[in-house]
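To start, the structure itself, in structure tokens.
Here the complex is missing one protein chain, while the rest keep their positions.
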Amino acid sequence: MSLSVQGYLLLSAVISAIGLLGLLVRRNPLIMLMSVELMWGGGALAFIAFARHVGNMDGHAFAFFAMIVAAAEVAIGLALVVALFRGREAVDIDDIQLLKG
Amino acid sequence: MPEVDVSFQVIARALTLVVAAVLVLIVDLILPSRLVRRPVAWISALGIGLAGWYTYSLWVQVTPAGAGPVWNVTAADVSTAWTAFLGAISADGLGLAFGGIILAAALAGVAMSVRRREDDVSGYYSLLLLAAAGMMLLAAGTSLLTIFVSLELLSLALYVLVGFRRRDPRGKEGAFKYLILGSVASGILLYGFALLYGSVGSVWLSDFQAYWYAHGAHGMTPLYRAGLALTVVGFAFKMAVVPFHAWAPDAYQGAPASISGFMAVGTKAASLAALIRLLSVALPAAELGAVVWPLTVLAALSMFVGSILATVQSNMKRLMAYSSIAHAGYLLMALPGLSQQGIAAAAFYSLAYLFMTVGAFAIIVWLGDAPESGSEMARYESLFYRRPYLAGALTLFLLALAGTPATAGFVGKVLLVRNAMEFGGWLLVAALAVTTGISAYAYLRVVLVMIRRPAAAQVVEGAAWHEAAAAEDPDQGEEEARELGTPWPLAVVVIVAAAATIYLGLFPQGAIAALSSLLPV
Amino acid sequence: MSVALIVSGALAIGGALGVILARAPVHSVIALIVNFLGLAGVYLSLQAEFLAVAQVIVYAGAVMILFLFVIALLTVKREPMERLTARTAGRLPLNLLAAFAMAFLVVLAIVRSDPGGSVAVPSNFGTVRAMGETLLVTHVFPFEIAALVLLVAVVGVVVLVGRRPEKGRE
Partner (left out) sequence: MESTTPVLLLIVALPLAGSLITAANRNRWKEGTLARVASTAVALSFAATLVALGLQGGAGGVLRFPLVTWGPAGGFELSLGLLGDSISLWWALVVTGVGFLIHVYSSGYMHGDPGFGRYYAKLNYFVFAMSLLVLSDNYVGLLIGWANVGLASFMLIGFWNQRAEAAAAAMKAFVMNVIGEIGLILGTLLLIVHAGSAEFDTVFAAVRSAEPALVTSVGLLFLVAAVAKSAQLPLHTWLPDAMQGPTPVSALIHAATMVTAGVYLVVRSAPIYLASETAALTVAYVGGLSALFGAVVALRQPDIKKVLAFSTMSQVGYMMMAAGAGAYTAAMFHFMTHAFFKAALFLAAGIVIHYLGGEQDIRRMGSLRERLPVVYWLALFSVLALAGAPPLAGFFSKEEILHGVKDAGLTGLWILGVAVAGLTAWYMFRLFSLVFLGAAQPAGKGRREGADENVESRMEMVIPVGVLTALSVVGGWISIPGLTALPEKYLLPALQRVADVPVHRAVWSTDALLVTAVAAAGAVFALSLYGAKGSWRRQEVAARGEPGGPLYNGFYLDALYRTAVVRPTVAVSSWVGRRMDPEGVDGIVHGIAGAVKLLGRALASWHAGLVRSYVFTIVLGVVGVLAYILLAVQ
């Protein structure tokens, strides 16, 4: 037997929330990017759970695209991290603060 | 297995942009790098022009003169004749009208970029074209998948473009912040889409209508509500609506001004079109209030935060960013009632915003675009005496943004106010009134800077700054700009934008009539 | 509820917590891989075979390697860590509260809705073949846009870090 769709959804919500929390408390850009991955992973899980629930594979397609897009986003994000933090003592997002007001 | 209906006609306007983007990359491989600059700019411009032609030819077919849009005749026409790929994308007035605005912004973006001296021009233009393609698809997408993927296409391209400025840490900083916050918003949007998909059981927008036919008021389940809320937040983020706006000032300030201008107009237009499309199919009129009320509050907040913060800025791009936040609030005034008239108002205001904003950014480029706060204003000091026409044009754009009569901005505001009043949006009208005054002050500060004659000390300081800037970064600075001469495309952008701002202010009826029935029925 | 599902779910949540609690980025990467493996297990229990495999290959494989490369690139001298300051300590409860409030509302929506029973699905649900049909026929258009997204990523990374040697007067 399997868990009801609500159970899966709760799991996905918890994982997304943890990702969000990571973005709220961590200042290391690498870990922030990973937290974004967590949020997206939670979203993908919700799609897959619903796909099974409603019985069509649109949700699988969605989860797949989310995966692709997340990978692309991480690639660009990491490129920016390298450009910003190469040669810095600490890797801390609070240190880049030229733009404000 | 369903037969895929490939329709070149429907996707041509986006396809052309993609082809142009790929061509740009190929040309870069073939030609030696010192010869690349001109051909890629021309390819980009021609690609956008061709896309414009396809948009126009579709527009003529979709909205035959006098007969009104096709779907007013038979609703079936919309779903069969003018969609493609099993309904993943459509060609309706909404997507075409906003698509036209996006293309114009992209063309202006190309024209504003011809003076850029960085390497990687091909990367720059191809990303600009791909971002424009993403915006076009977002405005026309009729499945949640198309909407999501094209939103990401434009976002990713813009993240890179914002960080394009070489050796300027501000660009990278703005880009990274934009990327992180954008990913958060996309994650929220993704979750919202998941909940909508789970409620409806499909990603096709046409099935959403079927869902409401089947369920009536019972369709408004908690799951559906939550999905709707998260989705709205996702689009509000892209439009830079308060409190999802914090990325905009950093991204606009860090980005090259040509990109800031392009994304201010394009992203807003595309997201607004998608939001309108979604709300018009995903909610029956009776339930609209549930979404519109929180959006109304956010719109009012945007107007206040945008205009108040614009008053304390000392960097033009940042000021324009806060202005764009306020304008996001104005555009949302079209949503109460979600009527043809309201959408026409939003489309007209987007068109007006296109010319006012692109014109202002073109002048920022003209004067040598700079990311610093504070010293950047020295460029505008006593501009009226050095370059009266340029100063006059900038004054016109700023006055139009403030909503001065006889400019496009005023007509747009009248249309929006009328819509809001008709549907009880008194909060919005009041907020618009107060913030118009505040923002007038913010814009006029710039005008005053341009009128003021500099004291001797300031001249020296400004000159020293120019020298320092020229020494530090030869790509930038007004000295350099003068040395390079003014490229004619930039002048064309300013002249066309100024002419259109006045023309739409004096003779808006043609545009209003053309935009009067965009709402997909 | 099978043991495998419980273990997968626990791995997913534990991995996620590990990501945000570990101090060193390398530890976070490992935790994230754990999370992905757990998620892949959960996908399997939902008959999403293809996605489970893709999850492991794309994420736990390629993307995580990328992270490790960057960590290596940034750590010529030392671990790429954030400064040890307590600038956010005072706001931690507030942040927790905000994230909790949002999660609570979503959970509320989930719990209060009655999704009804799941429908029966065909036997090929979630297989590679069915997935191929979904991606290349039904949703071929977004699939092509996704290809463009990858193009953007390639061009973007080249633009951002892989610059050609600078010429001229610089």
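A, B and C label the chains in the order they appear, each numbered from 1.
Everything below uses one rule, namely that a residue touches a chain if its C-beta (ideal position, glycine included) is under 8 Å from a C-beta of that chain, and two chains touch if they have at least 3 such contacts.
Predicted model, so just to flag it, every value in this text is computed and none were measured.
Enquirer: Can you list the shown chains that the omitted chain is in contact with?
Expert: Across the whole assembly, the hidden chain touches A, B, C.
Enquirer: From the list B:I26, B:V60 or B:A290, which touches the chain that is not on show?
Expert: B:A290
Enquirer: Quick one: which of B:Y197, B:W212, B:F237 or B:F361 touches the chain that's been left out?
Expert: B:F237
Enquirer: Touching the left-out chain: which of B:T83, B:T357 or B:S516?
Expert: Looking across B:T83, B:T357 or B:S516, the contact with the absent chain belongs to B:S516.
Enquirer: In the whole complex, not just what's shown, which of B:L94, B:A440 or B:L519 touches the removed chain?
Expert: Residue touching the absent chain, from the options given: B:A440.
Enquirer: Can you say which of B:A108, B:V184 or B:M239 touches the chain missing from this structure?
Expert: In the full complex, the listed residue that touches the missing chain is B:V184.
Enquirer: At which residues does chain B meet the chain that is not included here?
Expert: 173, 177, 180-181, 184-185, 188, 222, 225-226, 228-230, 232-233, 236-237, 242-244, 246-247, 249-250, 289-291, 293-294, 298, 305, 308-309, 311-312, 341, 344-345, 348, 403-406, 411, 414-415, 417-418, 421, 429, 433, 436-438, 440-441, 444, 448, 451-453, 506-510, 512-513, 516
Enquirer: I need the residue numbers on chain A that touch the omitted chain, in ascending order.
Expert: Listed in rising order, the touching residues are 20, 23-25, 27, 32, 93-94, 96-101.
Enquirer: For chain C, enumerate the residues touching the unshown chain of the complex.
Expert: 88, 91, 94-95, 98-99, 101-102, 105-106, 108-109
Here is the rule we go by: only the chains that are shown with their structure count from here on.
Enquirer: With centres defined as the mean C-alpha position, give me the chain A-chain B separation in Å.
Expert: Result: the chain centres lie 26 Å from each other.
Enquirer: On a C-alpha centroid basis, what's the spacing between chain A and chain C, in Å?
Expert: 5
Enquirer: At least two other chains touched by the same residue of chain A: list those residues.
Expert: Correct list: 5, 9, 16, 19-20, 33, 44, 49, 53-55, 58, 61, 65, 69, 72-73, 76, 80-81, 83, 93.
Enquirer: Give me the residues of chain C that touch two or more other chains.
Expert: 106, 110, 115, 138-139, 142, 146, 149, 152-153, 156, 160
Enquirer: Would you tell me which residues of chain B are touching chain A in their complex?
Expert: Where chain B meets chain A, its residues are 144-145, 148-149, 152, 156, 159-160, 163, 169-170, 172-177, 179-180, 183-184, 186-188, 190-191, 193-195, 197-198, 201-203, 249-250, 253-254, 309, 312-313, 318, 373.
Enquirer: Under the stated contact criterion, what part of chain C meets chain B in this complex?
Expert: Spelled out, the residues of chain C in touch with chain B are 105-106, 108-110, 112-115, 133, 137-142, 145-146, 148-149, 151-153, 155-156, 158-160, 163-164, 166-167, 169-170.
Enquirer: Residues of chain A touching chain B in their complex?
Expert: Its residues touching chain B are 5, 9, 12, 16, 19-20, 23, 29, 32-33, 36, 39-40, 42-44, 46-47, 49-50, 53-56, 58-59, 61-62, 65-66, 69, 72-73, 76-77, 80-81, 83-84, 93, 96-101.
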